[in-house]
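Removed: one protein chain of the complex. Kept in place: all other protein chains.
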Amino acid sequence: MSDLATASLPAKQPDGALAHAAYVLRSNPVTLLAFSMFAVLLVAAILGPALVPYDPMASNAAQALQPPSFDHWFGTDNLGRDVLSRVVVATRLDLVISVAAVALSFLIGSILGSIAGYWGGWIDSVLNRLFDTIMAFPLFVLAMGIVAALGNTVENIVYATAVINIPFYARLVRAEVNIRRDAGFAQAAKLAGNSDIRVLAVHIFPNALPPMMVQVSLNLGWAILNAAGLSFIGLGVRPPTAEWGIMVAEGANFIVSGEWWLAIFPGLALMFAVFTFNLLGDGLRDIVDPRQRT
Amino acid sequence: MAGRLSTIGLRITHAIPVILGVVVVSFLLTRALPGDPAVYFAGAAANEQSIAEIRTALGLDKPLTEQFLVYAGDVLTGDLGNSLSTGQPVLEDLANRLPASLELTLTALLLSCSIAIPLGVLAATRPGSAVDHLCRVLVTAGVSLPTFFTGIVLIYVFYYLLGIAPSPLGRLDFIYIEPDHVTGFYLIDAAIAGDWETWIGALKQLVLPATTLALFTLAPLARMTRAAMLSALSSDYIRTARAAGLTEDKVLFTYAFRNALLPVITTLGMVFSFTLGANVLVEKVFAWPGIGSYAVEALVVSDYAAVQGFVLAMALLFVALNLVIDLTYTLIDPRIGFETK
Amino acid sequence: MSLLSIKDLKVSFKTRRGDVDAVRGVSLDVAKGEVLGIVGESGSGKSVTSYALMRLLESNGRVTGGALSYGGIDLGTVKESVMRDLRGREISMIFQNPRAALNPIRKVGHQIEDVLRRHSRATRSNARAEAIKALEAVRIRNAEARYSAYPFELSGGMCQRIVIALALACDPKLLIADEPTTGLDITTQKAVMDLIVDLIAERGMSAIVITHDLGLAAQYCDRIAVMKDGEVVEEGQAERLFAAPRHAYTRKLVDATPRAGASVRSLLPSELRTAAPVLAKATAPLLEVRDLVKTYQGKSGPVQAVKGISFAVKKGQSVGLVGESGCGKSTTSAILVRLADPTSGEILFNGEDLAKTPAKDFARDPRRARIQMVFQDATDSFNPRHTARHSIGEPLARLSGLSRKKRQDRIDELADLVGLPRPLLDRFPHQLSGGQKARVGIARAIAVDPEFLILDEPTAALDVSIQAIVLNLLVDLRAKLGISYLFVSHDLHVVRLLCDHVIVMRDGEIVEEGPADRVMEAPTHPYTRELLAAAPTPPALAEPTFSAAE
Partner (left out) sequence: MTYETSRRGFLTGVGATALGASVLPFLKVLPASAAGNDVVVAVTGQTINSLDIHRKGTNRPSYQVAVNVYDRLVSFGTKTLEDGSLSYDYAVIEPEVAESWEFTDDGMAIVFKLRPEGKFQDGSPITAEDVKWSFDRAVSVGGFPTVQMKAGSLEKPEQFEAIDEFTFKINLLRKSKLTLPDLAVPVPMIINAKVAREHATEDDPWAMEYLHKTPAGSGAFKVASWKPGEQLVYERNDDWTSGPVPAVKRVVLREVPSPATRRALLERGDVNMSFNMPNKDAKELSGTEDITVTTTPVENAIYCLCPNLSFEPFKDKRVRQAIAWSVPYEEVFQTAAYGRGAPLWGGQSATPADIAWPQKFPYSTDLDKAKALLEEAGYGEGFEVPLSIDLSQSDWMEPAALLIQENLAKIGIKTTIEKIPGANWRTASLVEKRLPLHLETFGGWLNYPCYYFFWAYQEGHLFNSSNYRNEEIETLTPEALHMPVEDPDYAPKIKRMIEIVWDEVPRIALWQPALNVGTRNLAGYEYWFHRQLDVRGLKKV
């Protein structure tokens, strides 16, 4: 009975997720870079306010519009605030906005998508038309409309960003659930006495998570851009809160007059964050892709 | 073929509830906008009475349901109302501005495709190589740039510092006379008129905004091309084709690429509609007289008719775009219309 | 002089765990006009050998040693451009899963033209005519019309014919057929194999047939090479191999191949054979199906998948349900196990009509534990995120009402029962082999002591040697636990080994039904006869290596 003896099995270590992640990181330098960049972002978000050299809100009219120097690495803005401090401190807010928005759309999208994908039928059709309707709007303009209508607060930016992302998650979950709806393990779960909802929640949905994690990562970057775009047209957070988008938007007016540091540094920070999330998405894809595993 | 036609017919029927939904949502959204357009447009020295007069003139004193019925009726007859901020009929505004947005978006996508697709194919033929990683980092960097930021930097560098680019003044420098209106696309109209001077002028204006948008759209296209090519190249029919001794070019392009094109076209469609939305910011930076900048301005002043008209136009465009994609699909993939959805 | 000569071929693959040697010094010769069969179980390196020969290895594989010589040309060192000329013109290859092997969005005629024109067998002007000729050559009727067809419009068998036409279009001298019939229905299998052999003979070609099915190889090949773990363990004439296998592995394979006259125990290697268990006589009825109808809403009107069938299963009885794909056997089993609702009809289980409870509510029905199922695809039927222990424990947790502690004990007990080493219980499905997964699947199905077990082709994806073990396990369990089986399969030979009673289905109807031996030996319906005839018939063994247990 050769298939049984453990000894005759190829000497195979159980392929843990960590070991696999380590392999992906080792074999792909870009992904390693992405994870390191992500670590930097996290540090800035968590410890930012403790690390920065100046109070990001404190103005100093005498020091307004100073170019980058030893005292102010990123220069100062029109109110004399330290740009470096503001850029670093803004990390937390920007990450919170994107994470909250993505979490919200992930949650709602998952529920709606699971329902549509698992039960199908008229509820699927109705939900699909709903998603089509949202997608038929130019998404950024829809976000603008929502923020304009609800008022520009951080929460509303989060809601708007979440709403325009819901269809993407819902569609993805719908597809992932749909292909697994009649999978053997789902049927086996039913035979084991699981109700439909349990089968969906415990067996099918967790298996749809890996491709969603990739979407989540890419989406985090996009959510940051979206919030920044809203800030750029004046529908962003309240001053004097530091936020990258609004800093770029305000700094943009200073570029032509030579005060490039006002826009460039927050712009680079924005780019850095989005870049990190996008690269991270590719890396996550490699990590969660079962075909990449032995 | 009948199967394909009915698939397309089905798509059109699916579009009807979407358009209805868009009409309702856009109506509600505009009503939820803050501010009272009547107050805004009554002007600087208005008093209660003049505000009330404007409110009546705009029909804003009626109950919401009645306003909606009036609006829906007008939409059915093709009347989108007058924009308050430009003072023109919305339909006319859109007709004037849509070609500008489309010309910009299409040029950007053309530019983007001509770079992203070869890049994606190149990366797919050498997965895991340095070229692959480089492509990935480059296109990811592109999509990480906020368009408004790229736009400003490009203007600063190429116009202000280097002086290579023309002044960012919309579609045509004022020294040129706009070509006779045929399609509304300056490049096409100028070519029809044989006015190459203007053609070049229009092209120059397009370069920077189109580059800005193209940078942003490279990533999804290149990524999808790479993924689709990889999956096509690893499929059984490629092995069959190789086993039959077909040349690498034939395998790559006739066999793999055509199959990989399907998901790329879907992505292209999504990117297109996304870009039309993202135009808003680019148009603002480049003073581009498109519908995106129109919508932003309308939104800020609660210009109901303009916002609704814009949203409706975009929804129709979206539906039309999906139809075009479906048609393209049926041209490429014979299976369409035979599979259950 | 041989047409093809492989000397000490070594192929290795670069993987994360270092280099894996897939082929370790294989030497083979194919003479002109000869059909060589390469037989082996999965992972034996049989396909890799052929890909190495064609130089179509995946990018992480490479030839690390040996020589490949085709008609004097060294295939190992010749330039890629020359190799491309050889492929399709001198050496051709056909693959398993014919539908995927064709470009889905290109007309089949054009795909053949591509090859013809590549090898200058046709010009632009006569390509169409030549392609149609090539189609006609593989006995495709109405070739003109087929020329413009897309693969999705054709049946699997037709696709395989197209693939053959494509491979033979340029009159190659050597054809490599890699599992050419896997995934096809048994009757189609036979037609395709007959065609290949006829064409090879007609054209005086040589061929290599790669298959896991020793019976098939024996029937169609002149000579057979048996491969195991990247090496050829034995080589010889088909008859000789069956009659007097020299290598232990060959013997094991020969034994495990189901064939007429063999008992389930005789499939096992002789050292493992034990006395067949004694089965209690089936008496009282357990399940009775009456006028079961299932209608689907198809694209062009309703489709009847099951057209009013009736049959009964007695307590402790094992009933085989046989038919080709699309005959309605899977639909029937899904309805019986209450995963789907019938359109009409009754399912009397211990006298109660189960059809009255909708499938969606059956999960919480007290009778849920009474009827269980072993799934066909062992990989697909396990939640990839759950360990074997978790999977087996699932029905216990939901249905048994046992405490957590008791459940763990029961799982261990079950593992012992199905012969699964306990340490393996903590592995994830992808860390288990096919046979192990089959055991886990069976353990899960019997965890809550069902009275009735539906076995949906439980061995279809397994290698024959593992199949033999699993089949024996099932027989033992039936004897030990007194469960009734409904064994769903396409393979009459396998069904006969396990079942007392056989039902043959076709197009949603039962065409023949009766005791297994009677149906096998004296089929009354022509379809049953056709099925029996289509199954590969390995040469009868000189003498049964083990006398049946009766």
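Chains here go by letter, A, B and C, matching the order in which they are written, and residues are numbered from 1 within each.
Heads up, the rule we're going with is that a residue touches a chain if its C-beta (ideal position, glycine included) is under 8 Å from a C-beta of that chain, and two chains touch if they have at least 3 such contacts.
All of these numbers come straight from a predicted model, not from anything done at the bench.
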_Contact set of the excluded chain (shown chains only)_ = A, B
_Option from A:21, A:64 or A:268 whose C-beta touches the chain left out_ = A:64
*Which chain B residues touch the hidden chain?*
33-37, 39-47, 49-51, 53-54, 57, 84-88, 93, 96-97, 152, 155-156, 159-160, 163, 166-170, 173-177, 197, 284-285, 287, 289, 293-294, 297, 300-302
*Write the list of chain A residues that the hidden chain touches.*
57-59, 61, 64, 78-79, 148, 152, 234-235, 238-240, 252-257
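The rule we apply is simple: only the chains that are shown with their structure count from here on.
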*Going by C-alpha centres, which chain is most central here?*
A
*From chain B, which chain is the farthest off, judged by mean CA positions?*
C
*Approximate Å spacing (C-alpha centroids) for the pair chain A, chain C*: 45
*Using CA atom averages as chain centres, what separation in Å is found between chain B and chain C?*
51
*Report the inter-chain centroid distance for chain A and chain B in whole angstrom, where each centroid is the mean of the CA atoms.*
24
*asked:* Two or more other chains touching the same residue: where does that happen in chain A?
replied: 27
*Residues of chain B touching at least two other chains*: none
*chain C contact footprint on chain A (complex, rising order)*: 1-6, 9, 12, 14-15, 23, 27, 183-185, 187-196, 203, 206-207, 290, 293-294
*Which chain C residues qualify as touching chain A in the complex?*
15-17, 272, 337, 339, 360, 362-364, 368-369, 372-373, 375-377, 380-385, 391, 394-395, 397-399, 419-421, 423-424, 427-428, 430-431, 433-436, 439, 444-445, 465-466, 469
*Of all residues in chain C, those that touch chain B in their complex*: 54, 56, 84-89, 92-93, 95, 97, 100-107, 111, 114-115, 118-119, 150, 152-153, 163, 166-167, 299
